[in-house]
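Missing here: one protein chain of the complex. Every other protein chain is in place.
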Amino acid sequence: MLVSSRLVTRSRLLLWGGCLALALALPLIFRSSFLISLLCQMGIMVVFSLSYNMLLGQTGLLSFGHAVYYGLGAFATMHTLNALGKDGGPLVVALLPAVGACAGLAGGVVLGYVTTRKAGTTFAMITLGIGELVAACSLMFPGVFGGEGGVSGNRVIGKESFLGFNWGPQVEMYGLIVMWAFVCTVAMFALTQTPLGRMANAVRDNPERAEFVGYDTERVRLLMVILSGMFAGAAGGLTALNYEIVTAETLNAHTSGVVLLMTFVGGIGFFYGPIIGAILITVMQIVVGGMTHAWLLYFGLFFLFMVLKAPGGIASLIAVQRNLWNAGLFGRMLPHYLAMMLPVLILLAGLVGVVELSYALLAGDGVGAGDTATRVLGMQLKLGTPAPWVTALAVTGAGMILTRWIGGRAGTAWNSTLATLHGDKA
Amino acid sequence: MKSPLFNRLALAASVMLVGGSACAQVKIAYIDPLSGPFANVGEAGLKGFKEAAEILVNQKGGIMGQKLEFTGFDNKGSPQETQLQLKAAIDQGFRFVTLGNGSGAAHSLIDAVNKWNARNPDKTVLFFNYAAVDPTLTNEKCSFWHFRFDANTEMKMEAISNFMEKDKTIKKLFIIGQDYAHGHQVAKYTKEMLAAKRKDIKIVGEDLHPIGRVKDFAPYIAKIKASGADTVMTGNWGNDLSLLIKAAKDAGLKARFFTYYAGGLGTPQAMGAAGENQVIQLTEWHMNVPTKNTEKFALDFNKKYPGVWFYYLRVNNMVQMVAQAMNTAKSTDPKAVALALEDMRMPVDTGEVWMRKSDHQAMQPLYISIFSKADGKTVKHDSEGTGYGWKTLATISQRDSQLPTSCIMERP
Amino acid sequence: MSAPAIRLQGLKKSFGASEIIRGVDLDIHRGERHAIIGPNGAGKSTLFHLISARLPVSAGTIELKGANVVGLKPFEITRKGLSRSFQITNIFHNLSVFENLRCAVLWSLGYRYSFWQRLAGLTDARQRAEAVMEDIGLGKRRDTPAGILSYAEQRALEIGITIASGADVILLDEPTAGMSNSETEEAVALIRRVTEGKTLVMVEHDMGVVFGLADRISVLVYGQVIATDTPAAIRCNAAVQEAYLGTSVSHE
Partner (left out) sequence: MEFVVISLLNGITYGLLLFMLSSGLTLIFSMMGILNFAHASFYMLGAYFAYQISTWVGFWPGLLVAPLLVGAVGALVERYGLRRAHRFGHVAELLFTFGLAFVVEEVVHLVWGKVAVDYRIPVELDGTLFTLFDTSFPIYKGFMMLISVGMLVALYALLTRTRIGLIIQAALTKPDMVEALGHNVPRIFMLVFGGGTALAGLAGVIGGNAFVTEPGMAAAVGSIVFVIVVVGGLGSLGGAFVASLLIGCIQTFSVGLSISITDVFALVGIALPAGSQVARLTITQMAPVLPYLFMVAILIFRPRGLMGARES
């Protein structure tokens, strides 16, 4: 017993250390300033969505106003940075996200008191309302929130440096973000292994029973909201330092929606789920957003697909495969996965074709409508003629039929494999 | 649509290898919302820039034989994303960026450009602002690396107040605005300037409402009506403006509305008949200003892009001025271009545009016009197919909107 | 040690116009096993809900070990040493058997809302949870999520969670409901084992279980206790036979 737990600890240490080393090494591979900025954004979002999952995944609280804590942390950090003026130094700047964390914590105490009186749907609605309230107020107080222009600052204070860093170059900022993200992630993981973390799970599963084993569920929720607000605030502090500007948008409903999306897509049932979600969605937002103006539609459809087909998120898909692998059953599914790839690709190609054609025609992404040739997906097409439409629809249809057909067989295999898996276990 | 992802990655690599070698064209990155709720504004701007570059520059020989080209970068309206897109543009070798929508994004960009230039003096970037009107951008936060081609809020109010000074029918004024920086500024300047110019105008009320959250303006109109105001000053835009005008018509309020943004991008359509003879706007141009080339340019544009109505003359001005600056400087180095732009005087269709050196703010003639039924004569063209168009009430000369600046510019 | 474990006085509960509990007076002595029986709809579960504060009291008082507990919240009563099970299984479905039990012991061991201690380092919590797990015979299912246990196993876990907190007054609501004969026997043995030295109050329909286990029995009919006595005396009580046993125990 003792030995095995020590082994677990050692492999866990290796895993954490490996992740940290990998994160720190990434700028060696991705050198352009854009890619490093992208990595920075990912690091911040990882912390933010992990903090969100403390509510959604661990305590079962669906919040539509989590950006409030994030924004409060960002503004507090920025104001502190500006108040420091010349008195600060790189070391102080490096520690500033802690100010954001405190602000998030304070916000959690005040708002948590109001919101955690109820769970479930009511909680979701209250957070929505409070989020709206704070977002609306943020524009009314330009003194605090900087009005439309936001509050900006400079993270490089003076000429001195701390261990050779002054955080000016983006790479140094990236290093700082990685360190903070690492500390926060470790802390959030540790929290799941404490009495409070476990009771949060208990309250999520069965609040009534939690009361009858002696726990005040409101108090458990409140504490989780406060702690989650704290980490969200730290993420906000990192944003403030990274972009050196904070606007009212950081605390509005859109930001809350994005973090919900990330967390859910990544998988709320696993600690590492939100990390996957944050990385994936950030990349998609910026890369798919750069490729097509229809990205919001693709996003919405992808989200709906995940809700209906994989409500456990990507992490749960990975977990299932790992279970299969451990049980030695992965090989049984692999041919089916490979067989599925082609029809799914065809289906996707068809759908993308239809969507892009529609955008080119209706939203005027190309040069006008009518018979003129327009570039769609790198091809010169005449939108006014039926040919491209028929082709796209035909590909979609073929993809659908093939997916159904091959998918049906894969589904049968899947069910029997799962049955074997659970049969082995039971 | 090419795939910018691969371009971007490939360029990111090649830029590092080659270090931004001479390109066959002069490239300007257009960073504005191209998806989401404000995408229509961003897309209209991008089309305007592309069209202007083609017709006004490239068909006339280009810039030192090179073509001027605009590439869209979608900042989704977010200040944070603006910075990411700036980095993306810089990686791809862009040295000039333009942005217009949202003061938040503009502030973010001016900060980012300043910091980038300070930290990378060998790869400087220049920011052309075509529509963000927060006065601080050319006052407290002015920068050598920023040029504004639109009149700012304060200048626009100066022009309007000069008009009001002469219009003796205005006796009681009501100020209503969105509760954020722009609305606050409009209210502040209105009061300050009228106090200096027309002491007899009584400000009978002042209301601020949260931006984009009011569905029914009837209670506000009731209040305006109760105050007895004959004129309303508002900085509202978008739905907050359309709904205000509609509610005024419903309640039979006969006051005139002085606005900043009634003229374009869907507002005339949303307002429709409700705005007739009640809505006054201030712009640098409208369809019924008699001009030599712009009228044809606008008509061609509207025909080429159905549903997108030509609105920004300043886009054309900016493209011409930037091209001339590059030609004069015989260089596409941002610093040289910036120096050439300073103090430039450019004859355009509506008169002369002057880029003031002290704060990099463009000075240009402005027009005050009222929404009236299109009659084919003074109101020759209607606006956005509504049957109503803009009738010029007054022309504000370039000098009449000039204001001193508090800018103390750090010059490289 | 003089005050009874539970004392109910003039306890009433009404839902709208209908009165379900119509003035119950009852003393439950410390250390006794007390069963509450009665026909369907007599209000047995409601009585449990009132004692454990799942439902608010309409009138009357409830004393737990001499202290008035009316108006307290469920978790406050639990902290005073009263623990209950539910007729419909009420466990943490997504947590493993072991975690279910560990959650149940945390408060009584004083760990409260701690977020500065590692669960894995809390030896006493682990030992107590493991002891209960062995007690209820689920040692082999330690890491199985509670949601996929068999029905009988879930019922055992339900009892395990109830006793794990170490409360000295235990309320069991139909612990053997829905079990087969052999399962019931095991459950009775389990209950007898784990409630040794504690006060036990149970609602039960299975008369075999009731008469085998209880020291005293109260009969609840239409929201009133019509008799409280030893099993033997209850068996002979005329009023009880008329109201209840005459119809239900005849086939016992």
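Letters are used for the chains, namely A, B and C, taken in the order the chains are written, and counting of residues starts over at 1 for each.
By our rule, a residue touches a chain if its C-beta (ideal position, glycine included) is under 8 Å from a C-beta of that chain, and two chains touch if they have at least 3 such contacts.
Keep in mind that what you see is a predicted model, and the values were worked out from it rather than measured.
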| item | value |
| --- | --- |
| Missing chain: touched chains present in the view | A, B |
| Residue of B:Gln25, B:Thr71 or B:Asn239 touching the missing chain in the full complex | B:Asn239 |
| Chain not shown: contacting residue from B:Arg119, B:Lys168, B:Arg213 or B:Arg345 | B:Arg213 |
| Residues of subunit A (touch criterion as defined above) contacting the omitted chain | 56, 60, 62, 114, 117-126, 128-130, 132-133, 136-137, 140-141, 143-144, 253, 257, 260, 264, 294, 296-297, 299-301, 303-304, 307-308, 311, 358-359, 362-363 |
| Those residues of subunit B which, in the complete complex, touch the missing chain | 37, 39-40, 43, 179, 205, 207-210, 212-216, 218-220, 222-223, 225-226, 239, 242-243, 246, 250-252, 265-266, 269-270, 272, 307, 386 |
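The definition used in the following text is that only the chains that are shown with their structure count from here on.
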| item | value |
| --- | --- |
| Touch-based graph of the chains, sorted into line, ring, star, complete or other | line |
| Chain located farthest away, centre of subunit B as origin (C-alpha) | C |
| Rounded Å distance, subunit A centre to subunit B centre (Cα mean) | 35 |
| Inter-centroid spacing, subunit C versus subunit A (mean Cα positions, whole Å) | 44 |
| Between subunit B and subunit C, centroid-to-centroid distance (C-alpha), Å | 73 |
| Shared interface positions of subunit A, touching two or more other chains | none |
| Subunit B to subunit A touching residues, read off their complex | 1-5, 8, 12-13, 15-16, 34-36, 39, 43, 73-74, 76-81, 83-84, 87-88, 90-91, 102-104, 106-108, 111-112, 115, 119, 134, 136, 179-182, 184, 208, 210-211, 213, 304-308 |
| Residue ranges of subunit A in contact with subunit C within the complex | 5, 190-191, 193-199, 201-202, 204-206, 208-217, 219-220, 223, 227 |
| List of subunit A residues in touch with subunit B within their complex | 31-35, 37-38, 41, 136, 139-140, 142, 147-150, 152, 154, 168-170, 239, 243-245, 247-250, 286-287, 289-293, 295-296, 356, 360, 364-369, 375-378 |
